[in-house]
Each structure stands twice: as structure tokens, then as C-alpha cells.
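Can you keep this structure in mind? I'll have questions shortly.
Complex shown without one protein chain; remaining protein chains in place.
As written, the chain order gives the labels A and B, with residue 1 at the start of each chain.
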Amino acid sequence: MARLLANTFDRSLARTLLWLVPLVVVLLLVPQVTDIYQTQLFTYGLVFAIAALGFNLLLGYTGLLSFGHSAYFGLGAYSAAFMVRYLGIGSMELYILGGLLITGAVSAIFGYICVRHTRIFFAILTLALSQVLWTLAYKFFWVTGGTDGIRVPFNQLTLVGGLFEFSARGAYASFMHAYYYYVLFLFLCSVVLMWVIVHSPFGKALQAIRDNETRAQFLGIRIIRYRWLAFLVSGCFTGLAGILWVPLNGLVTPDILYWPFSGEIVFMTLLGGFRNFTGPIVGAVVFNYLKTFAVASTAYWQFMLGFVLLVLVMALPIGLVGAASRLGAWVRVRWGGATSAAKYRERRGGEAT
Amino acid sequence: MSLLRTVKLRKHFGDTRAVDDVDFTVTEGEFLSLVGSNGAGKTTLVNLISAFLQPDGGQIFLYDQDITFASVYARMRAGIARSFQLVNLFDDMSAFDNVALAIFSRDGKTSKLMRLAERDAEVTEEAVDLLAQFGLEAKRDLPAGELAQGERKLLDVAVAYALRPKLLFLDEPTSGVSTRDKLQIMNTVSAVVRAGNVTAVIIEHDMDVVFRYSDRIVAMHEGRILADGTPDEIRRNEVVATTLLGAPVAS
Partner (left out) sequence: MDILVIQVLNSIFYASILFLIAAGLSLIFGVMQIVNLAHGSFYALGAYVTAWTIGAAAAAGAPVALLFLLLPAGAVVVAAVGALVEATILRPLYKRREEYQLLATFALLLILEDVMHFIFGGMPLTAGAVIDPLGSMSVMGLRYPVYNLVVIGIGVAAAVFLWAFIYRTKFGVMLRATSQDRRMAAALGLDVRRVYVQAFALGCFMAGLGGAIVVPSQAAVLGMGVESLVLAFVVVVIGGLGSLEGALIGALLVSFVRTAGIQFFPEVELAVLYLIAAAVLLIRPTGLFARTV
């Protein structure tokens, strides 16, 4: 029995490695084969992918739509910025540590308030709470720099405990180079971590809560508590993204806390598909290119994005990854021929009545 | 001591007395059927015992523990489990995952974030074993929503049973399935339940099923217990025959 299990697991693992390894190799080569601008752009994509990954723990796996995730992204960003401005700290690791602590604390509090509520109220509450942070950032301009924001120049930054620093002149290229790998590393760690979480017993419990709250309760699962924990984890992932975003952007302003940015996070996730693990990742990267293209092409880029979102919602709700996997399954059944069809039927255990 | 005991349990919905001063007992190890026409109060009684509803009066005891106002969670931990009349599963998760989740929850493992569910060999083995007992091992990877109705009913029972409860309530486990499937389901359910030494209370309308499988029958009518006894006793009970079967028993 256990051997059979190990075999199945290893087979699907082998299949996964087949595309995963080349992909990682490609990711490692990005700065070598493209220019600084493209590397920077792609790094933004990876950062947003971490944010969307965290967000989707709540939406795809727990069934809660948050319209306030800009709060955690912005908190992460501002934490790092404050550490630069008020504590003169340059260490990226300290930003991450401090930022995660702060984001964790706030998402614990916000989560406590929000998870008691049903879906629509949950969404509205998350929106309202993120706006609290926005108004604080906006109004307390002597602390937060107001609309001018706080600058986080890359040349005061150090990576890996001071191993890498960029104070030399013309160091932007080497900074971007190093920072890409730094973000890539953390991105891969986040993906692995999130993958383990959603495949853990806890992850299964969350999915149960999503599918059937009543039954989950009758299985002895404490709904509120688990939702809160998912909220906390989700907020921390998105907070990490915000921390990583700041050195890339060089500047943090209240815009990052404004609620339409939360809408963008939802958009990204939907674009990729929220029912798949890789959906948010693909969606975030694609959205990043989409928005960059839109902003560069027209002053009315909001219209463009809105239109895309509308088409998405109406025609492709399963998102890009969802559509791709369905296409893949269709292709497999069609081209696999008799053997594949037979295997398919066998897997479904004979005729279903 | 009885496993479960209610004392003068009451529930009103406006003017209607859904459960009217009911003293209901369940003895350990028995397979009990709760019968009665629609509106007799069977489901309400089960809902009160499983914390789906709060009583308006009276008490509920599990062994000697007063669980009258205990939460759903507390009652689950104390050993009460139930299935639902309208099949209530995690439709997007596989049959295997449905059962495995119940086991994880039972063993307190659902708070584990950092280990892979499928690596837990113990749970996996038990889940597969359980699915086999209920005849569902071939369908283990199918989403629960894609199973046939009879299979869904069985899975529903399997998930509740996986909690290894002391007391298992099954709300109309054979409703909505064909007659042939009904007996098949009940055969499986009663075999598994008895083998596992679990005390079961089933709500059932099909008197054929009831007489065939029960150790004891409790008949309710208009919120009160009408009769309580072995299948033979109930069969000979005239009052039951008239109210439930609609005709006087031929003497």
C-alpha cells in the first residue's frame, strides 16, 4: 500500500519536475539575456506574484474575497521606508524581519475583525480597514511624507547582511542584477512554502471551509479560528511582497494603500485563475506586463484594464491557467486516443450511474 | 448508564411544538431508528442533540455530561457526529480528501500547516481502508460532487463515521435513492457501524428498512414519543400502526 502511494507521488513529482526545472533555469538566466529594464520589469512581476499568491490563500482556498490587501502590501512597504528614514537602516534582511512583524500584527488585528463576517461584508470591511491605513498615510504627512512619500534609494541598501552593497557610482546595473536574484530566491521560497501550506491538513481544512462551512463545523473544525489564521498567513505573504517592492520602486506613496490597488491584486489573481495554485503567479506576471503596456500606450489605461477585466469576468472566469489546464486535458483525451480514453475511464472507476 | 439522555427537551417554532417534553434515551451499542411522519419532530430532535439548534427547555446528557448548551465543536469533540438529509459534502474535494479531512480533524492534525497531508501514511491508510469498507475505493480521486447519488450518500456516512464518534446520527441515509440501492446502502452502513461498535441513530421513513435493520425503534408524532421498543413490539403496536401506517392492524 505504502509503496503504491510512493510510486504515484513520485510519478506526479517527476512530471512536475519536467517543466519545473527548465523553468527555474530560464528564471536564473533572465538578467543574463535581457537588459536592465526588462529585468526590472520582470522583478516587479515576481513581487506582485508573491502578493497574489498570498491573496489567493484567502480567495481560492478559503473562499474569502478580500478587497483590502493593499493594506498589507503598503504596510510592508512603509515599514521598510520608515526603517530607512527614521532608523537609518540599510539591511534588507532587517526590513523583511521588521516588516513581517508589523504586517503580521496588523493582519492579526484586521483579520480578527473581518473573519466573523459573511462574504460581502467581509469584502467591504477589508476595504474600509485598508482605507484607514490610507488616510493615516495621507494625512500624517509629517510622518509619512504624505503624497510625496518616502524615498528608499538603492545605494543605501545592503543585501545578505551587508555582503552586497551598492554605494559605488553607476551601481544601478549591479544592484538590479543582484536584487533580481534576491527576489527570485525569496519568490521560490514563497512558492514552496505556500505549496506546502495548501497541501497540508490545514490547507485541506481551509478548502473544506470554503466548500461547505456547515459540514466543516460538524467535522470539528473551528471556522473562525482557521479563517483568521489563513488571513494572517495571507497578509504576511503580501506584506513580504510590499517590502520587496520598495527598493525596486525607490519610493513609497499612499497610492499603494489606496483601495483600487487592492482591486488590481484581485484582477491579477482572476487573470491567472484563482482555482489553480499557479494561477495567481501567472496572472500577476501577465498583469504587470499588461499594465505597463497599457500605461505606456494611452492616457486612458484604466479603460483598457477595465475592459480586459470585464472580458475576463464574462468570458474567461477560470483565468489563463484554468483555461490552459482545461485545454491540456482536452488535448490529452483527444490525441491520446484509445489508451488514454481507457485510462481515463478506468480512473473514474467504471460507469458512473 | 445510557449513552445519551434527554430530559423534557423542548423546542418551539412560534406556536408549534416541534419537540414537546421529550425524554429520549440511547443505549450504547444499539442501532436505533427514529421514525414518524413529516413534522413529527425527528429532525428537530437530532438538530437539538447535534447543536444545530438551541432548545427552549430541558436538558441533554452525554453519559453524565450536560451538553445542553455546548457548542457544535464541543459536542463533536465529545463524540457526536452526524450526516445530513441533503447530502452535505465538500464537492470540490475528492472522496479521499473528504474522508481524510475527517480523520485529520479527529486527530487534531488540521492545525498543521507545515507538513504535506498526503505524506501522512497513517491517515492515508485509514482513509483508504474506510473508503473500501463503504465500497468507494474505486472512486477515491473523484470530486465528491461527481459521484452518483447513492455513492454520495455512502460517502456522507463514511465522513461522519470517520470521526469515530461514540454516537452517530444519520439523517435519512437512504432518501433519494432507488429501492435497489437503498438496501445496498443500508447493508453497508449497518455492517460497518456494527463492526466498529458505534452507536447509531438513523432517521428513516422507509419502514421496510427500519424493521429490517434496527435493534430498537422510537416512533414520534407531533413532537412527542409515541412508542419505543423492538421491531416486533412496534409492529404489534396498534397506535403506531394507525398514525404511521394509516390503517388499523389486522388482529
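In this section, contacts are C-beta pairs under 8 Å (C-beta built on N, C-alpha and C of every residue); 3 or more make two chains touch, one makes a residue touch a chain.
Remember, it's a predicted structure, so these values are computed and weren't measured experimentally.
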Among shown chains, those touching the left-out chain:
A
In the full complex, which of A:Thr147, A:Thr214 or A:Gln302 touches the chain missing from this view?
A:Gln302
Omitted-chain contact residue, chosen from A:Leu65, A:Ala171, A:Val191 or A:Ala324
A:Leu65
Residues on chain A facing the left-out chain by the touch rule are 59, 65, 67, 113, 116-117, 119-121, 123-125, 127-129, 131-132, 135-136, 139-140, 258-260, 263, 266-267, 270, 299-303, 305-307, 309-310, 313-314, 317
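By definition in this document, only the chains that are shown with their structure count from here on.
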Chain centre separation in whole Å, for chain B relative to chain A (CA means)
42
Chain A to chain B touching residues, read off their complex
1-2, 5, 9, 196-197, 199-205, 207-208, 210-212, 214-222, 226, 229, 233, 347-350, 352-353
Sites on chain B touched by chain A in the complex:
50, 72-73, 76-77, 81-82, 84, 88-93, 97, 100-102, 104-106, 109-118, 120-121, 124-125, 128, 138-139, 141-142, 146-150, 159-160, 163
